[in-house]
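With one protein chain removed, the remaining protein chains of the complex are shown where they sit.
A, B, C, D and E label the chains in the order they appear, each numbered from 1.
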Amino acid sequence: MEYLVLLFTTIFVNNLVLSRFLGLCPFMGVSKKLETAIGMGLATAFVLTLSSILSFLANEFILQPFELEYLKTVTFILLIAVVVQATEMVVHKTSPLLYSVLGIYLPLITTNCAVLGVALLNVQEGNDFIQSALYGFGGAVGFTLVMVLFATIRERLELADVPISFQGAPIALITAGFMSVAFMGFAGMA
Amino acid sequence: MSNPAGSSPFIPSSSSVTKVMMTVVLALLPGIVLYIWLFGWGILTNLILTTTFALLFEWLMLLIRDRPVKEFLFDGSAIVTALLLGLTLPTLVPWWIPVLGAFFAIVVAKHLYGGLGYNTFNPAMAAYAVLLISFPLEMSLWSAPLVSQPETLGLLESVQYSFTGSLPTGLEFDALTSATMLDHVRTEVGLGKAVDTIEQADVFGYVGAAGFEWVNAAFLLGGLWLVYKKIISWHIPVMLMASLALISGACFLIDGSQFINPLIHLFSGATMLGAFFIATDPVTAPTTSLGRIIYAAGIGLLIYIIRIWGGYPDGVAFAVLLIGLTVPLLDYYTAPKVYGARAKYEKS
Amino acid sequence: MTDTTSGNIIKQGLWTNNQALVALLGLCPLLAVSSTAINGLGLGVATMVTLVLTNMIVSSIRHWIKTEIRIPMFVIIIACVVTAIELLMSAHFHDLYLILGIFVPLIVTNCAIIGRAEAFASKNRFLHSTLDGLMMGLGFTVILVILGAVREVLGYGTVFRHADLMLGEWAGQLSVTVLSDYQGLLFAILPPGAFMGLAVLIALKNKIDRIQMARQVSVESVGVTFESKN
Amino acid sequence: MEPEPSMKSLRLNNNILSAGWMLAITALLGTALMVVVNWHSQPYIKVNERQVLLKTLNTLIPASMYDNDIVNDTVLLQDMDLLGSENDSLIYRARKNNNPVAAVMTIIAPDGYTGPIALLVGVNYAGTIQGVRVVKHRETPGLGDAIDIERGDWILSFNGKSLSNPQATGWKVKRDGGEFDQLTGATITPRAIVQSVHKALRFYRQHRSEIFYIEPTTTE
Amino acid sequence: MKSLIRFRGGVKLPGFKSLSTKSPIQKTPLPSRLILPLRQHIGESANPVVEIGDYVYKGQIIADSNSFVSAPIHASSSGKIINIGPYTIPHQSGIAETCIVIETDGKDQWHPNIKQCDVPGSLSADQIRKKIKQAGIVGLGGAVFPSSAKLKPTREIDTLIINGVECEPYITCDDALMRTKADEIIHGILLLRRVLNPIECVIAIENNKPEAIKAVRSTLARFKEENIGSVNTIRVVPVPTIFPAGGEKQLIKQICNKEVPQHGLPYEVGVVCLNVGTTAAIYDCIYQGRPLVSRLVTITGEAVNHPANYQVLIGTPVEDVLAAAGGVQASKVDFIMGGPMMGQVLPDTGVPVVKATNCLLVKTPEKSKKQPVQLPCIRCGACANACPMQLLPQQLYWHARGKHFEKLNHYNLTDCIECGCCSVVCPSKIPLVHYFRFAKTEMREHEVKSKFADQSRLRMLARDARLERIKKEQEERKARRKAEREKKKAANQKQKQISESPKASSG
Partner (left out) sequence: MAILILTLLALVFGLGLGYTAIRFKVEGDPIVEKIDALLPQTQCGQCGYPGCRPYAEAIASDEAEINQCPPGGEAGVQSLADLLGRDPLPLNPENGVAEEGPSMVAVINEATCIGCTKCVQICPVDAIAGAAKHIHNVLDAYCTGCELCLPPLCPVDECIVMRPVEQTIKTWKWNNPETLKESEAA
């Protein structure tokens, strides 16, 4: 139950994108089409979950015993880079179209703050192993969820009579703003 | 060769956006009148402010965007938006709240998206939510029903309060307001009190919140008329009420000392307004029957979740906005089977 | 496209390819810490320093980096620089460091930085790369500060409050109360306000670009008639 | 021309190795840099961190009142009921000339409007409140957050209060018949805090001797 | 009796039918010129079998085709062929297609071979089918599908539906036909029954035509009394007045409670549906031996002086028909062929009446009236409720604007029957059907283009391969020649050596 609540909270209440401001670049960049959004969402979700587990382990068994906490950023980011690179190559090999679509974004998962952010937040909040894993997983689900919804809305916006200056990124940001207003409805839960 | 490009049909459509919107306005009237009757002139002040400024902003935006002013200004949609926004505001609020609300609804939520028909978010609700998170204090001070106020404000006094923030001498603001029923329940349950003792409070009426139950009933009536006039389809209001009743009923049955009964949920807060006038906003609701059913059921569920566990006493606005995010998906995946598609399926 | 004159680098960084307004990179810190102008300035400067340093490093070792492992290389370099900056900030601007919180280490993942390393520094000469880092960082900082100032004015009615956190005690007086007796529009400093604030800034830039383009077109057509006369 | 299989794997190995070495060298240099910077910064950071805490503590208990190392003179005690936390609560102790003068308790008000509120309560030896500060809360911006000293003076209304001033019946918000103001439109938050502070005072009365005479728990 | 099933969607429309039913059926005078397009039906167009200068009799075949789905064209009157060439045809595009033009000689003389059939009762199904085909009979209900093709189903037929619904406003030609020629219609049905062997026959008539219903019913009763054929399995079913109750698919749903499979044909559910006019034409062709040379056309509209139903020779120019109807009042009018819901604007009035022409509607155009500007779609869903095919017009509209072909397919654009229901209920006054027609043509072009691109790619690859091969062959040849030359050289040298060596050895 406690874990369910944690999951719910990380997905909705403290949504990575909309209330924690993490992972915004891919959120804005890869959400023009639904299919790409789903692809990116899933890729990120995978990396996010895996790396939050790995970084927990690294922190627990390498950094803390040796009192090297100040190296956590470097260590985590390296871990993430490895996970991403491996994912990238597997995708490249198995689904060239997905690869071409995700294009520059796959390596950019490395620099998706959500991934590093979750790892750091896990340390900051002193989460244990299961909590860290859930936190990573929930964050990933939340990220994918809003990304997919955002993409469907953006597809619809494509034909809307948006004032010229607001076409493209601005109206997408406004939409993200309203989405985060909507998600504030979950505020105060759990 | 007067019109070589013309394409049939050559019979003009008998309905028009203006007609649709004006029907909605008419359907709102009984509720509005009763609301004013029970809760005071402040509501009228709000409605006038939102409507005036909504039209003003609409006009400005049309000018800026170089769109035909006459047709769009008189399509009536801005008026519906303004009325719904006005109706969701607390009775006594400073003037800039309705004005800012009208700005957010018309300029940001509607015209930045392309105006009538293109907006992704329900303008009235988007504006309401923005106001609520910006001014939680002002937005959560609700008037008590007139009958339980020692003294009441006249029309002029309400206007005066709205613009200057000053009340007639000798009147305390606290005397005019009270926690709403939903708020009260939240607070008291939070203190560990049992529901049946809470229900003794005078914020409760016969079936719902005192006063609000009548307003809700009036909106229900107006809404039914809209269904009859085929302006809205039954799916949304019925499913919304059904899902709200179902989940609140379930919780009530499980633990009647913690949860209030479903009838109260249906007849308090903005339930009826939401079910018949807000969730039904054609632009932001799905267009397929199945989509509408899922949408409305989702809204009912979320209203309950937010009312009970969320930070805000009423959840209609957030529920509508949240489920609204899924509308494009719903629209895509709930397309009805076309004529003959089933036959084909059977054949194969 | 790849015009690498200094003038162009400056223009690219500050305007045409502004990381925040055009490339839409580095959005997280941009939106997260821009609730006041000073926060924005603090993070902006930190980001700029990182950008300059990493661009310098990457550019100087660009010939040795293998393509397969360039991303991890960049990441290590950036992470080291950022950690160093983080430690220094914590040591010397502790209050600001606390406010910026997790977003200081997150400079590592500011997409703008790795983006520049990949797109510019790994292909260009040292000086140009340094300039590029400086200009990109400056462009980013300026937007951060503007966005911060706008949100601060709307949200609190002040600009440069808490300037002392960054600049020392004397700067406390920098804080300007723009709207006195102002209740504050909470919306502006909450997440949605950040999104919408940036939206308005980008729209403004688009508008300015279009006006300029229109002017340029008319100038060009004049130029053409001139030439044809010659 | 295809290289011979053995040649190919050789080349592969070479590539992998050199890539690895390159990364390793970079990491080495980077780490060296960090170690140097860390070595330079660590003392400052320690001071800073202490300073931050001290600053808050000093707003509750003026520096002139004590002469001990208040930051490190701490004790961990647990009382779910009165201190609001399942875990140990940290208590800072101020002494002058080795005589106890005041304590700062970290407590939790569990029933805030949107979750628990973490508080620091400073009491002098006699049990009169020196001051209360909110350390962490998630109350609604614009409503409940007026308890934060940044946003309002309400929290100062505890100064000088004690278990006898007012009496137990007065330790409530005005709406419930007590002495403390509620915040307009937000009663729940103040109610929670008033209750918790009152409990903390009761805890203090019950455990005063333990608080001051137990050996300090090292926080490191 | 089975109860009627209400088909989904549809709209109630004002009828405007009395306009043209006030006067009895009239005949238009013989025009001086008849213009007969070679393509007046769905399917293969016919090929001329006459030449310029030929004299033709009325009813003589002037163009024919061997294709199964096609129909011959007959001369509608006697006279001389004066031209075979492109003339504007009654089509929205105003494009010219090949037509045969006859200058009438005023005698209106039938071809000598055409005479009444003495023994219609003894004809076999195949013979009937053949005669129908030769008579050029196509569906007169609007789709002009060659009727003979419909009469050869590959499956047993349960129900033959005779479509006398005539749901479009203004049009009354079927109504007039049923009131005056019920005999012929029923004779036609009896013939069709011989061909198709259905279990039952249904004559569907909209319930706003009580007189037609009465006429057909009383005729049926009379047949029964007089024992002409067995009419027991023929019944008249009044259907509610909801547009498009007369649409084949909607009618089948109403009467049989079956749905024609998507992209399928009615016979797959055991139904054949024919228009009453078609049925009467079949009677004409079998009993009188006459091919399809004229048809009833409703000439109506507020701007027509004498609106009524006219028997018009196919090929008569529209202007002549209108003149016969007393001319047109207003100067700025739209000439619409067909009804107001599905008809099309005529490019000019020189175009001829064709087999498909059931109505000429002359209307003051909507644009000249005060028509409000088209507003954006407010997604009200009225169109989806009205759509008899259960499509989502608002989504189709949205994607038609963006030319999202994939999405258009997802939402089944091709199933749209262009009935116009969605347009007439749209509060935003969006010409939805126009968007769909536009999108359909765009989509077709897109398909053609991508097919063409594929073809071009293949041709280019083939060419590259060929060039490659040629080059290789050339090289090979060169190499071979070189090798040969070298061989020869070597041989020569050897020779030389051989020839020299003795010298050397000798030397």
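One rule holds for everything that comes next: contacts are C-beta pairs under 8 Å (C-beta built on N, C-alpha and C of every residue); 3 or more make two chains touch, one makes a residue touch a chain.
Because the structure is a prediction, the values reported are computed rather than measured.
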Residue of A:T10, A:S51, A:Q85 or A:S165 in touch with the missing chain, whole complex considered: A:Q85
Identified contact with the non-displayed chain, of E:A143, E:A453 or E:A491: E:A453
Selected residue (touches chain absent from view) among E:I199, E:A462 or E:A479: E:A462
Contact footprint on chain E, counting only the chain that is left out: 39, 91-93, 95, 97, 373-374, 401, 403, 431, 434-435, 437-438, 440-442, 445, 448-449, 452-457, 459-460, 462-463
Contact set of chain A toward the excluded chain (per top definition): 30, 32-33, 36, 62, 66, 68, 71, 74-75, 78-79, 81-82, 85-86, 89-90, 92-93, 96-97, 100-103, 168
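The working rule: only the chains that are shown with their structure count from here on.
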Steps needed, at fewest, to go from chain C to chain D via touching chains: 1
Most widely separated chain from chain B, with each centre as the mean of CA atoms: E
Distance from chain E to chain D - Cα centre to Cα centre, in angstrom: 83
Chain B and chain D, separation of their C-alpha mean positions in angstrom: 43
Separation of mean Cα positions, chain E and chain B [Å, integer]: 51
In chain D, residues with contacts to at least two other chains: 27, 30-31, 34, 38, 113-114, 140-142
Shared interface positions of chain C, touching two or more other chains: 72, 76, 79-80, 83, 87, 186, 190, 192, 196
Listing of all chain pairs that touch each other, if any do: A-B, A-C, A-D, A-E, B-C, B-D, B-E, C-D
Chain C residues touching chain A - in the complex, by the definition given at the top: 24-29, 31-32, 71-72, 75-76, 78-80, 82-83, 86-87, 102, 105-106, 108-111, 113-115, 118, 190-196, 198-200, 202-204, 206-207, 210
Residue numbers on chain B that touch chain C, as the complex places them: 108, 130, 133-136
List of chain A residues in touch with chain E within their complex: 158-159, 161
